[in-house]
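The other protein chains are all here in position, but one chain of the complex has been omitted.
Going in written order, the chains are labelled A, B, C, D and E, and every chain counts its residues from 1.
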């Protein structure tokens, strides 16, 4: 029995709100249950130094958590003077995942920065960030098309992410904080809309997990990601 | 004529939403026109080292701006590894202003941290932060009363803040970004509900200002702050 | 009764020594009572990146305090690896105040850096810095005229600064450390020689202050700044 | 055809040298082909603050690469003043993986720090680090047993790691640098000696991968890790 | 012929002003020619953690240069966020040299911090710092005796320092900036009043130097240090 009463393959309610703020080329508030992340996509007319003159664009991501997004207050990373290893790990994951969604050559010499800032955390902030950032990215790419900054839409396919895990011996989909903090295994999976796997990060906590459990978790993830991509497409109209 | 069409003594629409997020002891989204700031108040059972054993509490504030709260993207301070001088100046102002609202001895050996994070900026983010943080503070103090962490409410009086300025030769109330970026003078004023002045920070940009203009701006500020304190009290029910 | 025995509108003795060190284009030791600040003005043949090619110059300021300028030793900011919020706030104030004294277009593509280093502190270091730095600035501008780095003197008017406050219920001029540490209100005011207000920063400590007290403090400040500008002009011969 | 001429399920030659340096409680040079990592295990009589008084120990890891371990010189992280996101990601992985190998309660209030420093890199440095660090850990635990710092050996089981990937359409075991830099998929797998999965991190580069490819890579990894654990046990005598 | 017209064994004029600032337990302005360094000695009632409970004191030093102490402006180390290697090297040298002057056990559990801040630089700032800091140290130790913080004066002997070098083929004493920047060899020597050598740091620039030149430089240094110790004693009355 899951703390939330959900069945093992049940996602939390999903809410995707576009144009949540007004300045960014894409701005999406994604809510997966009580987890709320503001994802903005910003377009700049330049590329990092290592790509200058290579006729391609770049996509990168940054992640942050407001100090009181969590049960107890976390120190502000800007005040401490550095981003934690966890933050860097997450923003590298978001960046790699979304780079898989775009054709960087079609993007031309532009950089898209995806900022994922967690307003409220209840487990699954990194996967919610990826799912929400993909919608913000689509809005930004459409903006670029309208402004004739690109000729062809560089979007290759939608990308979404979800966590799965083994909770009290049972593989379950979409762990919330109560499950996450006591799960035996926690795995984050990123896929595209064609069920292609982009990223897979699984960690055993306490006990290890078997290849069979891996297979069961992959099946749950595939179903969950289909539903998330459905929700993304509905939001995008 | 102001860009927004407002009269010289007209505030932008004010919206104060309590319990905007669920974990903090006080959580307020304050909207002054298009400026939106999330203010949370977090209570901790300890005090900074310099106050240990002195039978009093502490109140401090931190301020941040999401990278794309603004027209063009700002670098993330956590990624740069330090807070700008502007950020530090603002969070020191917020902290001093709200410390004026509480009796630190009645607070006992607790620390309240006010986090003001700008989701969307359109001028006046520091004054909106103070106005919103005061409401979050009241909610946190009431939480402490309910939990018997304090015996008497340490609140001395409500505090609010507003900007005034000289725009195209005329003193005006509550500058938005369009005005702020071209005003001759910009002044931020913090007052309590008894019209007592807590902080005053005025800066001439280009031209200087006279004692008479100072008087006119003070009058506008006093009226604006009365309206803001009204709005705070309405929000608090 | 003031600790120093001064009347409420009496400045401390002022001493302005030019050419205190030999390398800088302007080098001034300013002494206001026991507060001693070394202010140097350095001229460079370039401008910050954001002004390149805009046919104008720049003026900026940095502030520091020697570790034992104060009653007890403060940690060295260079050793701690960052400037405090207080330091940044002060150097931003000095920079804005002195930028109001020069016509940046007449300055051409040069940068003037004003370094204000406190050798000994007894209250009012930031206002003494502004008053002294203005003299160093004049010397540097005259150096530029002699060297034909500018055609017309970019100086618009002299600038000076003073603190005022409410001490034991009475508005007083030019707080020393003994007063500053127990004043109810502390306000720093920057004006030009035509009584135009450039900056105003007032803070209530404990009690708030009224608009009437504000008016009384402004009158004291105006008188004090007239005397300081007199002293600057005498020093400049 | 692999650049090295190896078959798809063939590991590079493995060399494990114990007591490579003399001060550490465990010191192992692990060589997997041309990748060489020095792994030391250091025992300290204390635990981090968050574990004080909880009757358990801690194990943590740090990772570094000598500046010229690679084809072209990398900047030294100590000189740059921070560890890269990649470094932090890797040392977090090593720490989690090896914590899975020990019973932290049996360890008592001691901390074991595993330092993995890459002397020469040719792909697979993070998995070689885990494989080598496990041997250093065993030596350190035996040292603790001999010195009566622990009563029972806290080792739960051996742990080893290997990379697998899809190279030119074919799943292969143990990617070297030439393969790694052009593989379609790169996956790092950590297992214990009972084939339990501890960590799984797979990344698609360019193309995505399918659940079937995942299964084939898992099978390769399981075989490779068996061979590595064999080599660890041989080295440990 | 030396640029200054001095003979090869001639020191620049020495000026030692005690009580240059009022707060420090020792405060000395030392002037060696145009080099001017403010040296303060601060006494604290505690010792660094590594000496707690060992019944001995500590002495440490910090060094800084005002940004415009030099011909062209140097960046402020506090603003850059770190001390240069040169600064750290110098302050370590000053600390070691002056620790040789005191009996740390007689000092008791106190720390003396020597701050050497260069107001104006013309070569030889590190040796002037040592010479001046020793006088500030004596004043601080006498203060401790008067305040009964120590029973016996912990001073072992006076310490002074001077540079020597090979300039245009000739060994010379006390290099000024013009000589220092083109000397073939530059050596800093610290001695006590009994001609015992405390520190020796010689560097060849361009050409190497011979053992015979070393001997000649040592003789010059010994004579110069005798004169400096004379000047210290005169200043101390």
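Heads up, the rule we're going with is that contacts are C-beta pairs under 8 Å (C-beta built on N, C-alpha and C of every residue); 3 or more make two chains touch, one makes a residue touch a chain.
It should be emphasised that the depicted structure is a prediction, and the values quoted were computed from it without experimental measurement.
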Chain not shown, its touching partners among those shown: D, E
Selected residue (touches chain absent from view) among E:8, E:88 or E:153: E:88
Full-complex contact with the absent chain, from E:39, E:65, E:198 or E:229: E:198
Residue among E:23, E:80 or E:96 touching the omitted chain: E:96
Selected from D:82, D:147 or D:233 as touching the chain missing from the view: D:82
Sole contact to the chain not displayed, among D:22, D:152 or D:212: D:22
Absent chain, residues of chain D that touch it: 21-24, 27, 34, 36, 38, 40, 42, 44, 62, 64, 66-73, 76-79, 81-83, 87, 113, 115, 117, 119-120
Touch residues of chain E, complete complex, unshown partner: 82, 85-86, 88-89, 91-92, 96, 100, 187, 191-192, 194-204, 207-211, 214-215, 218, 222
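Operating definition for what follows: only the chains that are shown with their structure count from here on.
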Distance between chain centroids, defined by C-alpha means - chain C, chain E (Å): 33
Intercentroid distance (Cα basis), chain E paired with chain B, Å: 50
Overlap residues in chain B, where contacts from two or more other chains coincide: 81-82
All chain pairs that touch each other: A-B, A-D, B-C, C-E
